[in-house]
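To keep things clear, I will list the structure first and then write my remarks on it.
Only one protein chain is missing from this complex, and each of the others stays in its spot.
Per-chain residue numbering starts at 1, and chain names A and B are given in the order in which the chains are listed.
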Amino acid sequence: MGKAFGAVAGVGAVGSLVAMKKTWDPLPSVKAAGFTTLDMSIYKEGEIITEKWRGKPIFVLRKTAAMVAKQTESQKARDVVVGDAHYMLAIGLCTHLGCIPAYIPAEESFLCACHGGQFNWAGEVTKVPPPRGFDIPPFKIDGTKVILGEVGPEYQKMKDSGVTL
Amino acid sequence: MKNKEPLILVVVVAFTLLTYWLVEPYAHSVMHKHVESQNFAYADLKPLTKTGNAAAGKDLVMGAAACTGCHSIEKAGMPSAMDAVSAAASYGVNPPDLSNAGAIYDAKFLADVIVNPAHALKVEHKFDASKGKMHPMAPFAGAGGELEQEVADMVAYLQSIAVKPDQVTPKMAYENACGRCHSVSYEKWTQIGEKPAFKFEKDSLAFDIKVLEYQESLTKYMGKLPPDLSMYIRSRGEHFISTFIENPQAHLEGTAMPRVGVTADAAHKVIEYLEDAGDTKRHERASVGKMVLIFSVVFAIFALLWKKQVWKNLH
Partner (left out) sequence: MAHFTKATSVKDWLNQRLAIETVEKVMASEYWIPKNINFLWAMGMVLAITFSLLLVSGIFLLMYYQPDVKDAFYSVNYTIMRDVDYGWLWRHIHGVAASVVFLIIYIHMFTGIYYGSYKKGREMIWVSGMLLFVTFSAEAFSGYMLPWGQMSYWAGMVITNIFSLGGLHLDGLVEWIRGDYVPAQAFLTRFFMLHVLLLPLAIMGLIGLHFAALRIPHVNNQDGEEIDFEAESKKYLAGDTAGSKVIRFANDFMSKDLMVVGFFLIFFFYLVFFQYGFALDPVNFDPADGLKTPAHIYPEWYFLWSYEILRPFSVNIGLVAFGFAQVIFVLLPWLDRSPNAVPASRRGMFKVWFWVLLVDMIVLTAMGKLPPEGIFSTIGLVAALLFIVLWIALPFITKNEKKA
């Protein structure tokens, strides 16, 4: 009977752990505040702009004609095309440990001050420790606007092909 | 049995000091650029060769040079043409009142800023006349006489109306040289002046809106809103602030912050103001610290004597 009593007590303990785990979850209000709409027509070519989505910085770089012309296949796969303009759209956090890399216009690349990681203008990693290029936030193209936080077909394709996580 | 304690103590202290030296003085010397102070000599600026005539200077400042078109000189009964918010909307930043400029700013700097503002302020990378980007302060090209003499006269006039240099207070120096761009919220200082205690929330909010409007113009002018300096004395330290004021470009190439051209004395006053804001209790810390250390030594002596007494029978 002692063991049975112990088992019953164990069920209670596990039940309370579930409640404790749930209490640590992000609040519904935090999760709901997760959508940002960007008007893509306002960006100037070759100029990095930092937007904010779910408290994270979002890099938007409207690629120059020269950049678009020299894009490799892998860079094209990361390309976000709205109308006839091409954009690098990415979460501006180093994929190593989440610092914000700074854009060095002269080198057309991003340098992370924390551990020396580097990314090129297309968002690909060019120097470790970061394990992969910038992550791309879920987005949906709506005319000249992009909604961050919603999953559109272009994003789904990137996710399925493993371009972003 | 040999007493090994002195040797052990030496080993422990040596390794502790080595670690300390590596992670503090050494690591910081590698991480941060070291900029030596030039003692606010402004060696790149031409010395004044002429002796200024304050009376002639007054005529120029009030007349031909048209300083008072933008700058107030309250001491001389010249109020500002517009309030701070509208001034910032027009020029990017509210032009300083010149009442005490002669005491706060270096004479060579004043002379240079009159004829070539972007050069004296070291913002030529931002305001390049050849590219059509003019500094909002119009350079003075002369009023018909000898330019150097006229400039010397104007500097002499500004010095004649200013308080004596030793009467410059920390607050006066800060407000004039830094306070139109940098707030110090812990001292209630905003870019448009000290925030008064309002009886009604409506008035308080109206003041806040004026500050926000000013900051909007300032942000456009500077590229980003200059930071609040409340805790800068702890986050940057005296040496950094002092050398940064002296020449911002030496620390941060391409920064939009101008060289403000304060005298060494005025820079000390600015630092004192920041110490009062961010390290308010430093004097108390030093005096209490001394007493606590004296007590600690007495405590250690008594602990030692008691130990000796207890251990007398143990050896």
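The rule is short, and it goes like this: contacts are C-beta pairs under 8 Å (C-beta built on N, C-alpha and C of every residue); 3 or more make two chains touch, one makes a residue touch a chain.
If you're wondering where the values come from, they're calculated on a predicted model, not measured in any experiment.
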- What are the shown chains in contact with the chain that isn't displayed? A, B
- Message: Could you pull out which residues of subunit A are in touch with the chain that's been left out?
- Response: 21, 24-27, 30, 34, 50, 52, 54-57, 96-100, 113-116, 128-131, 165
- Note on the structure: Touching the unshown chain, subunit B contributes residues 1, 4-5, 8-9, 12, 15-16, 18-20, 22-24, 26-27, 30-31, 186, 230-232, 234-237, 278, 280-281, 284-286, 288-290, 292-293, 296-297, 299-304, 306-307, 309-311, 313-315
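Basically, only the chains that are shown with their structure count from here on.
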- Task: Express in whole angstrom the distance between the two chain centres, defined as the mean CA positions of subunit A and subunit B.
- Result: 40
